[in-house]
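Shown here: the complex without one of its protein chains, the others still in place.
Each chain carries a letter (A and B) given by its place in the written order, and its residues are counted from 1.
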Amino acid sequence: MVGGAHPILLIAVPLFFVFLIVFFSSFFKGIVKYLPIIAFGINLIVIYQLIPEVLGKGMVISTTAGFKPPLAIDIVVDRLSLILAAIGSVLGFLVAIYNVSYIDEEPQERYYALFTLLVTGIIWMVVTGDIFNLFVAFEVTSIAAFGLVGFHRDQGAVEAGFKYLVMGSIGGGMLLVGIIMLYAATGTLNMVDLAQKSVHLTFGQKFLAYSMIFIGLGIEGALFPLNAWLPDAHPAAPSSVSAILSGIMTTAAIYALYRLTNLMFDYKQIYTILLFFGLLTLIFGEVSAYFQQDIKRMLAYSTIGQTGLFFFAFALDSANGFQGSIMQIINHSVSKALLFLVTGGMILRIGSRKIEDFAGLGRKMKFSSFFLAIGAFSLMGLPPFFGFWSKLKIIFAALQNPNFFMVASVVIILLMSVVEGAYFFKLLQNMYFGKPAENLQISEAPAGILISFTILGLILIFISVYPTPIINLTHQVANDLMSKSYINIALRLGGL
Amino acid sequence: MNASLELLLATPFIGGLLAFIGGKVHRWIRNLIAIIFSFATAFEIIGYYNVTIKGIVWGKLFGSDLILQTNPITWLFLFIVTSASFLIVLFSIDDMRKEEDELKLDAYYMYLLFVEGAMVGIVLAGDLITFFMFWEIMSWTSYFLIIHGGKRSMAAGYKYIIMSVIGAYAMFLAMAMLYAKAHSLVYTDVANVLLHSSPAFVIWTIVLLAIGFFVKAAVMPLHTWLPDAHSEAPSPVSPLLSGVLIKMGAYGLFVVLYGLISVKLAGSLMPSVFSTPLLLYIIQWLAALSIVLATFLAIMQEDAKRLLAYSSISQIGYVVLGIATGTSLGVAGGLFHALNHAIFKGLLFLVVGAVIYRTGTRNLSELGGLIKKMPFSFVALLLGIIALAGVPPLNGFVSKWMIYEALLQKKEVFLLIMAFVGSTGAFLYVYRLVHSIFLGQLPKKYENVKDVPILMQIPIWVLALLTIVLGIMPGLAMNVIVKGMAFFGFKPIAYNLFGFPQGTAMGALTTINISAGLAIAFVVAWILFILFPKSRKVSQYDNYAAGQVVTEDLKYNYSYGFYMSFSRVIKPILKWSIERVYNYWVEAAKIFGDYYMRRIYTGNLETYNAYIVIVITLAAAFVLLGGKIW
Partner (left out) sequence: MIYYIGSLLLIAVGLYAVLVKSNLIKIIIGLNFISSGVNLLIISVGYINNGTAPIFSRLGLNPNTMVDPIPQALTLTAIVIDASELALAVAFVVLLYRHYKTLDIKKIRSLKW
């Protein structure tokens, strides 16, 4: 443990609360729904303590089990991890508040246990410094997600959950194969150690391992064509869970891909392949989203599209691209979570997921509609919202060295942005100016829901109006990635 | 001074927010805030008259400065934006009162002020990021204004926003390409880079930027959103769109053509036609086509606002035509026409809005005979259409004259003829307005109609007065335009308060003489009319048609299919609708997306698993090939 901050608490505390939830559920059920709030509240405090140290030194490492890495598993928080862990904790905290009003279906204690486990797994995935530990976190997240997707236990939820489970299990298997290949070739599981030892491997060896890891994380991270589970699973889950799944879980898997690609597989060829994956994901996501009648399904496809966008930006393999990608991740996480939370409240009130049934809600649920509009605007990349800055950065980065392929890609991205605008404006128009079905008698969303998405919406407005700190931070992160300072700082701080 | 540019930019935005919050308290607080802040914005620009501020940095983004600047041309557009917005806010107070939903009204004033602020931002922008940012804000805020109009306006607004977004992204692409080269998007830096770029690059940049501007300015063939949006928008929004918003496209075109590149540079990059660089020549032709075709279309309309909307396309064609001539006189004419069009088209839309306010319809064939009931509106409309048709002594004449003169000097006869045709056609359709709304037979249901409330009359009269003032004293506007154009490197043109002195290349024009002559002729005719009355006043129904006595329920004046025979002649030309081409492609894309792309997610788990296996196989194949397929 280094200094005053203890990154391991990020995982340990919520895991402890998972057990507490199960423990209390048998005799003191009333308290169960408030435990996740406490857990992620503590997480937020830990994150807050970590901020100065991580920003100052670039990284905080804490080791486990009294050994030194690479023998022991270590928890490594650098700037990129911190951003994602912070998003994860904030979302976890807000959605925990949301849950209080939202979840009234039994068995509640299992929901809360799985929910806490899901968010913990996600945070775990982004802070771990050990590749097998990454796999464990990945599986913890996946299993919690499988369970939560099927939580409603109706026809759609079960079907989506099963499909997700089959695909996710294959993905987990492939990821493990890739990890074992790396281990077989280098004899270590620590990421920093791996990065150093893997330089001796041939490209073929590396690529084989990489493709396995890519398939594993790509399934979870919603990359086309591995993402077929997503449009089923995200709508089928309770909206609170959809917000986590769309907002941060796919992003966490993408983070792991970023990290591993950047540390070990930094080849031009690989990045070129990734570019195509990003573009294809973008195209298929956005085009499919346009044709949806079900709002949550539409948002799920839009998640695929956004993933494609920031993955494309990452695959540009330049500091500007990385920066744009991370900015877009932040934008996507906040906005998409906001959209899912708001629509969750609306669906609760009107009892339908059909977009046409949202007609006239703009007047009945003013706050919800307002924040829905803001989230949609930010996703579309309209100024002055944060999505505008990130899209600007991505396009600028893509055209840094304009050649035919890049210009064509940018044209595709912009066309897809038009498609995105088309379906979001259709939604907003219907919501604000559509004729409500008969005399619709509905009120604003319940308090817990309202509070959580209002806070999230205010965060979005704040970073939209004052993006400078985030732009600066992501600029640093991009430089970290470019210079692979992950390795250097980790070595200096005794992460190895 | 420096901070106040930011203040000028912030005023409407703050006003919009305050108006929205104020609306929660009371609607008059909201109205008052809207009036005060729109007036404050208009008031603030007085301080910038003929002031040039080279640029103040208001922010920094990705290593490029965000800059605000002002010069006399900026001031011209600032004047259009802020004064028109103020008048429109005044007009809205009464006109929008029929809207019962207070929340919608709060939002309405907020968006109105936001649009104003965004346009102020566009005009003040000293770099492309700022420009583009406010451009996009303008797009979506004006979209919300348009769809205030009800069910049909939703489709119109949707078309508008999608086309705007496409145009904006075309600009965005150009911007990004420029950024890659210049690493800064400040106008001066961009201009420097363009000076040393390959011709292909410059041409692509201009074309992409021009697509964005042409969508907003509704230059054919990118105009298809305008007729729907302008006619379906609420009455006070139409003048904002027609008078001001589409001018932003013209302003953008001006900045790009003369701020980022220059005619000389353009001429050195591409062949010239009629001593005009080819690209400019093409733009001229597009503008001329807009003038002619939109005029024809306007003639055939039955809907007063749709008629004016097509007329806007035609008039903005003059603006673009003037700006694209590249000569001092032509550009000055184009800019002046932008101002004039804002005035008279704003006036016309407001009068039609007033008529709609009282009668509830904008269908020309249902109206008629309102001259007795709304005399003030009639006079204002008369002034507006005289100005629009480009007849002296009102303002439309001077600017059109300058554009004709510029074309004549360049010997571009075809374009000149087209411009003339547009002007002549304008007589036809504006006459339609007077005839169908104010003359003829008064339908029974409008017996009790009277002129609109005073708050709605003020904006109408201010604009009507301006058409006369600028018609007689064009020098007031030329003051600003010529100084501003010097800033962009144009040779100054000689002018005085009442037109252009003798002895310059373009010949003399003295509006005071023309006006005086006209006034004398008018007075003489009037005296003659009084002295030698030949006609006898009779009731409207003391008449006969087709051998029958006219009764009140029978319409005896033409109002539907007014120019039937003319339409029959031009119909073959208008058979090819550009809109249908777009719709065809959109439908084709939709079918393609729906039937092919969307079938990827079949719902069949086996298919999904097959995707995974395919990826695994591809990866394995890649490794077996040694990882060297390229």
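FYI, a residue touches a chain if its C-beta (ideal position, glycine included) is under 8 Å from a C-beta of that chain, and two chains touch if they have at least 3 such contacts.
Nothing here was measured: the structure is a model prediction, and the numbers come from that model.
Checked against the full complex, the candidates B:Y258, B:Y601 or B:F622 give a single residue touching the omitted chain, namely B:Y601. The hidden chain makes contact, of the residues A:S288, A:Q306, A:Q328 or A:T454, with A:S288.
The residue from A:V54, A:I103 or A:A160 that touches the chain not shown here is A:A160.
Interface residues of chain B facing the missing partner chain: 598-599, 601-606, 609-610, 613, 616. For chain A, the residues touching the absent chain in the complete assembly are 132, 135-136, 139, 142-143, 146-147, 150, 153-156, 158-163, 165-166, 169-170, 172-173, 176-177, 180, 183-184, 189, 231-232, 236, 288, 291.
Simple rule for what comes next: only the chains that are shown with their structure count from here on.
By the touch criterion given at the top, residues 61-62, 101, 103, 129, 132-134, 136-137, 139-140, 143, 147-148, 151, 154, 157-158, 161-162, 165-166, 169-170, 172-173, 176-177, 179-180, 593-594, 597-598, 600-601, 603, 605, 607-609, 611-612, 614-616, 619-620, 622-623, 626-627, 630 of chain B touch chain A in their complex. Partner chain B is touched in their complex by these residues of chain A: 162-163, 166-167, 170-171, 174, 203-204, 207-208, 211-212, 214-215, 218-219, 225-226, 228-229, 231-232, 269, 283-284, 287-288, 290-291, 320, 363, 366, 377, 382-384, 388-389, 392-393, 395-396, 398-402, 407, 410-411, 414-415, 417-418, 421-422, 425-426, 429, 432-435, 471.
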